[in-house]
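Let's turn to subunit A:
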Amino acid sequence: MTNVLLIIFIISLLYVSIANRIITYVRVLALQGVILFGVTFLQLKDIQTWNLVLILLETVVFKAVAVPMFLGYLIKRNKITRETEPYLPHFISLIIITMIVVITILLANSIQDTHLDKIFFIVSLSTLFTGLYFIASRKKIITHVMGYLMIENGVFVLSLAVGNEMPNLVNLGIMLDVFASVLILGIFLNKIGDVFKAVDVDQLSNLKDY
Partner candidate 1 sequence: MTGIYLISAFVIAGLIFANRNSLINNILIVIFGILQTAFTIYSCYHYKSTVLEYFTFDSLGLLLLMTLSVITIPALLHSYLYIKRHDETPSSRAIYFAALIFLIASITAAYLANHIAVIWIFTEMTTLSASMLIYHHRNKLALEGTWKYVFICAISITFVFIGILFLSLSLQHAGSNDLSFCKPDAL
Partner candidate 2 sequence: MLSIILILFSSIFFAGFILRTKSIASGRKGPGIMQPVKDVIRLFKKGTIYSETTSIIFRIGPVIYFSSVLMACMVIPFGPYKGIVSFDGDFVFFAYILALGKFFSIISAMDTGSSFEGMGASREALFSMFAEPAFFILIGSFALLTGNTSFFDIFSTLHLGSSITYTLGGLAAFVLVMIAMIENSRMPVDDPKTHLELTMIHEVMVLDNSGFDLGLILTAGYLKFAMYGAIIADFFIGGLSVSFALPLFLFIQLLFAVTVGLIESFMARFRMNHNPQFILALSSVSFLIFLGVLLVLEKFL
């Protein structure tokens, strides 16, 4: 069951790469939150109950509901256009993300570690790199935030791999999630939307060396 959920997770990544509208990204993020909730529920059986509850709350309330709603609110409030506006065509994005997944599989195959659950490793790494690729290849700042959230999800998957032995690390990861998301989204909500009317990264390139 866990494996099935994780494969759906990877498919969501591929879907995101060819999505045309920003609202799709938000939905995919919500979906990933739900998947993570499922994985957590199935994976973390050995830890204390209150800890598990905290993690589950985080995935459902924070990742699957609050953040997507907040993103939708932001898009409306700042009147962000619906197109995703990538630098590269969707077709190439798809190829690149497929390549990322293939390479991570190859990479995971070459690791000999009995403690490491391969599928977690593959999913988390490919999510991570997809997120990074997202940030590097999209024009809008809000998509950068989404790329970052995707990276967080990848990290969360990885932390689940060690969650049973070290629940503290998962807590740390949650702290990171909440903290960074609040900080980044807070700045975005409060200032960037107000100060820069058309929210394009090209406007945010005045600080440079030449």
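Behind the choice of candidates: all candidates are chains of the complex that A comes from, given by their letters.
Going forward, a contact is a pair of C-beta atoms (placed from the backbone, for glycine too) under 8 Å apart; a residue touches a chain by one contact, two chains touch by 3 or more; residues count from 1.
Fair warning: this is a prediction, and the values are worked out from it, not measured in the lab.
Chemist: By the touch definition at the top, subunit A has one partner among 1 or 2 in this complex. Which number?
Modeler: Candidate in contact with subunit A: 1, the rest do not touch it.
Chemist: Across the complex, what residues on subunit A touch candidate 1?
Modeler: 113-116, 128, 132, 135, 141, 144, 148, 151-152, 155, 158-159, 161-162, 165-166, 168-169, 172-173, 175-176, 179-180, 183-184, 187, 191-192, 195-196, 204, 206-207
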